[in-house]
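Here the complex is missing a single protein chain, while all its other protein chains stay put.
Then we have chain A:
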Amino acid sequence: MSRPTAPTGVERPEREYEKVAAPKRGRSASAQSKPGRSLALILIAIVALTGGMFASGHTTPRLGIDLAGGTSITLTAVNQPGQPNAINKANMDTAVDIMNRRVNGLGVSETEVQTQGDRNIIVNIPRGTNSKEAQQQVGTTAKLYFRPVLQQEVSGAPGQSPSPGATSGGSSSPKPGAGPSTGSTPQAKGSSSATATPKATPTSQGRAVTDALKAGSTPSPSASTSPGAKPSATPSPSASSASAGLQARYAALDCTKPAEQAGAGKDAKPSEPTVACGQDGKVWSKFLLGPVAVDGQEVKKAQAAFDTQGASGWQVQMTFNSKGSSKFADITGQLAQKPSPQNEFAIVLDDQVVSHPYVQTAITGGNAEISGHFTQQEAQSLANMLSYGALPLTFKESSVTTVTAALGGEQLQAGLIAGAIGLALVVLYLVVYYRGLSLVAVASLSVSAILTYVIMALLGPTIHFALNLPAVCGAIVAIGITADSFIVYFERIRDEIREGRSLRPAVERAWPRARRTILVSDFVSFLAAAVLFIVTVGKVQGFAFTLGLTTLLDVVVVFLFTKPLMTLLARRKFFANGHKWSGLDPKSLGAKPPLRRTRRPAGPTAGPVDPKEA
């Protein structure tokens, strides 16, 4: 763009002529209508967003734990029966990872999770978060099982109906007929895995209980590999007594009592039948359940969805992995052939039955739904937990306390003062260098700052966005990137003026080029933000969000504010006449003086340029 010398004499008159003759009215007319509209648009947006901010009552952005402190929860891992050695470093680390992803589902809430000692996990939740909800989210084990229903009845009248129920259930469990059929299947399938072995059994009840018996009566875990042991185990008396004990528990269970609702199925081993409570609408029911058919670990993905066809409201849709899908197809295939209620399977989450759909045909696609009268939030948080897996350990809350900011208040204040001084210097620099134009720059920066602030404040309650120190720093760098857009544009305008144009055409001609530069370079920033936001977790994701937001706002502000404002100002005499203080004075910008005066000086000044460049 630099143009060291005057054009050749041959060309000049022609251009000069063109200049004079070229009509300009049409274009400026079309340009006139636009700037006002854009400015109005962005002003309306600002007013609307600010109004929204005040209406929502969240007038400050939610601050991260490093800036505002929050709540600190200590969770202690507790031993589970049957897994005495489960509390080890690997499991603790897995638990931290899972909790991290649960609470930072959207990645911007800035909750911190870390281990402390051998068996504690500290969860730091920023102030202003719904800490109850977060507590629940991190602490819930989210062990999900699909178990066939053996028996079910409405709770509330314990001890009356159990006898018929018990007989049917009891007879169905150790049913001798199941024994032979199970015995025959291993040969048919030739499978050696414990879960897969009895799959082909036409009666899942038989299979289920056989599995249970294996675990119960033959503690030596060789059962799965030795098919011969199974038929012998089936009629074993110890098994029937274990199941009788369960029958007694089932009979005694009263699911209307809150204590029993939670405690009924507690600590059930996956391989054994168990009892559990569940709620159907307002009514609590109790269940006698077979061993686990499909494990929640085999859920690949889960999401909350609103059931528009049925009346079940919010539900959680799950996709199994390949192993899970085949298991699920098997179990549903078996259940479909049975009478009610044994054609049902129960979805058991943390020892409670959340739903117990019945099966009509085998479901082979590997998809399942849980519907259990969820609210939207419940469904989403359940889906979130299922997606990120169950905790390998069970935790109990050992303390909940508030903590102050990790970054001391005085330090933060010092930082803010320093940042303000830096900003003042920026404004000073812009005024000195760009003079009148700095009005545009400072106004654009202010618009950008207001929009950033308001949007951050609004995102606090909506997506739990929390502003932490890294985000503040991202915003500070954003000052540079935003200012760069104006600087690129201003320099283009000045270049055009140096070419000898008057302000209005200079403003219009500079725009397309500056626009391209701004878009191309902002795209790179936005790409970085988008990739990091999608791929990463935790603080990095929070940062990526800030970067993406500020980059988008930069484009919006430049297109809808800076450019229209520039167009409008170009009509002002102060700027158009190139007042000394407008920053657009052609003389001080060194606009090309008329040819007749530069003929002589132009030669010498241009001369030295070329050798330097060569």
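We take it that contacts are C-beta pairs under 8 Å (C-beta built on N, C-alpha and C of every residue); 3 or more make two chains touch, one makes a residue touch a chain; residues count from 1.
The rule is short, and it goes like this: contacts and distances are computed from a predicted model.
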Exercise for the section: Pick, from "Fe-S cluster assembly protein SufB", "Glycerol transport system permease protein", "Protein-export membrane protein SecF" or "Formate dehydrogenase iron-sulfur subunit", the protein name that UniProt gives for the chain of this complex that is not shown. Expected result: "Protein-export membrane protein SecF"
Fill in the blank from the handout: The one of A:305, A:336 or A:426 in touch with the missing chain is A:426
Handout entry: Residue in contact with the excluded chain [from A:91, A:297 or A:521]
Key = A:521
